[in-house]
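Heads up: the structure comes next, in structure tokens.
For this view, one protein chain was removed and the others were kept in their places.
Our next item is subunit A:
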Amino acid sequence: MASIALSRVGKSFGTHSVLSEVDLDIKDGEFVVLVGPSGCGKSTLLRMIAGLEDITSGTLTIDGQRVNDLKPKDRDIAMVFQSYALYPHMNVADNMSYSLRLRRRSKEVIAAAVSAASGKLGLDPYLERRPKALSGGQRQRVAMGRAIVRKPKAFLFDEPLSNLDARLREQMRAEIKRLHAELGATSVYVTHDQIEAMTLASRIVAMNAGSVQQIGAPLDLYDRPANLFVAGFIGSPGMNFLEGRCEQGPENSTVVLSRGYRLPLSVRIPAADGETVTLGIRPEHVTVAPDGQIDAAVELVEPTGLGIILHLIVHGESFKLFTTDRALLQPQATLRINLPKERLHVFDQSGNRLAVM
């Protein structure tokens, strides 16, 4: 196992920059998830670590050794692809042992490694089968087995669960987590699914438009998003945002919403008097009360079983509320809601977080 360090790593195609100055230290045994919308550069970053893409600038080290110019096979990493990328003309055992056979390991070593991996992944009954005779989940397991047998320094996962159906994805997610707990292998995992990121990661790297937005533990990103992008991207349904004007008082600041609602905050935020700010609140933190401060029109009611998502219109903007109170399933035209001040997030005009509530 190994540590991976990226220092000011960048990637550009000609003059077009797709990734700028990424700094990231991955500790031995850590499970780091790169998450972001498609096109944010997360897959490119992973492929640069794997050696499948050139690194335009900066340095990449694995276990302290600079590997920028090393071929993929000399970096001693294993990768699991979204499409699984199994060799269709080889059976499961041959797929898993291919790397060891290329390294001319002895037959006994190969057989032992394959049977250990297939035992861990429940692939024993399928060793003689070709990939096309396997289900999606089984193929995914073979792809992981192929990575495990090599005992590489690090595992790289490129959206490995995206081709599976929802139930299988959940199951494989748990399996990857269990496997990581068991093997303790340094892992870098790319996904656009923020639930996968939240559940698997020891640390999440949230990316957007080719740059890192925030690095932190999953709940850190959830509770204290560094900017509007992370606030909106992490969490489902996503955070609600309302624009307002900041009024500074002696003890605390107050945000005045467009229709004159005054929301006093618990602290003084570092913003100029009269500056426009964005308030954020997660749907599950919004409360419904008969004497609530804000009027909301009910647009749509979505029961999810676990709870209810209410689609509201507040100040002409769409606004979501999540509740487990089934009484709210009753059709009604309007509601009164409260935004508890200890649950509010405040962002300045450029989208950066201003206050920790």
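Keep this in mind: a residue touches a chain if its C-beta (ideal position, glycine included) is under 8 Å from a C-beta of that chain, and two chains touch if they have at least 3 such contacts; residues count from 1.
Here is the rule we use: contacts and distances are computed from a predicted model.
One chain of this complex is left out of the view, and of "ABC transmembrane type-1 domain-containing protein", "Periplasmic nitrate reductase, electron transfer subunit", "ABC transporter permease" or "ABC-type multidrug transport system, ATPase component", the protein name its UniProt record gives is "ABC transporter permease". When the full complex is taken into account, the listed residue touching the unshown chain is A:R103, out of A:R8, A:R66 or A:R103. From the options A:K73, A:K107, A:R178 or A:R262, the residue with contact to the unseen chain in the full assembly is A:K73. Residue positions on subunit A in contact with the hidden chain: 50-52, 71-73, 77-79, 81-83, 85-89, 98-99, 102-103, 130, 146, 150, in rising order.
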